[in-house]
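For this view, one protein chain was removed and the others were kept in their places.
On to chain A.
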Amino acid sequence: MKSILTDRQLAITIERLSHQLIENHLDFSNTVIVGLQPRGIFLSDRIYRNLQQLLPGTDIPYGKVDITFYRDDYKSNKGLQVPNETDIDFSIDNKRVILIDDVLYTGRTIRSAMDALLDFGRPAAVELLVLIDRRFSRELPIQPDYTGRTIDAIITERVKVLWKERDGKDEVVLIA
């Protein structure tokens, strides 16, 4: 098991990603944030909190989307997925949507997430923010707009993002 980001590096990376979002979206007057269930929401929670501190008084709509019903492996995947909560209580029509997930790998999850998102309206634009981009592993033509760290990992390796809220500590590790 190899450490990719320590807790301190993770905090700095999330801080940097938050600033990059502000650089592009300024006052967030037409932007909404959507985290991906189940593990992307730990990252989106932190970014949301960061943005609130950096932009006091700004009310940024923040939702969560679950992709279970949109997966392309319902019949082939081993073990059934138990769905998580989807909570988007605002309109995304003509809004700029920032999708947030922890690890970008094959791109299939993001494909499903975009399908799910479009059931809530027609956004002006959709951007993708990920903490870890496993490049060279893509099965669909999907690329992130904001990346925490790009890594090259072979297919048998697994990237795991640990969160204090759930796993007891903040760290990103590569499991061989």
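Keep in mind that, in the parts below, a residue touches a chain if its C-beta (ideal position, glycine included) is under 8 Å from a C-beta of that chain, and two chains touch if they have at least 3 such contacts; residues count from 1.
Keep this in mind: contacts and distances are computed from a predicted model.
Unshown chain, UniProt name, "Aspartate carbamoyltransferase", "Putative ABC transport system ATP-binding protein", "ABC transporter permease" or "Pyruvate ferredoxin oxidoreductase subunit alpha"?
Of the names offered in "Aspartate carbamoyltransferase", "Putative ABC transport system ATP-binding protein", "ABC transporter permease" or "Pyruvate ferredoxin oxidoreductase subunit alpha", the one UniProt assigns to the missing chain is "Aspartate carbamoyltransferase".
Out of A:61, A:107 or A:121, point to the residue that touches the absent chain in the complete complex.
A:121
Pick out which of A:28, A:42 or A:70 touches the chain that's been left out of the picture.
Hidden-chain contact among the options goes to A:70.
Would you write out the residues of chain A that touch the absent chain, in ascending order?
66, 68-71, 74-75, 79-80, 82-87, 115, 119-121
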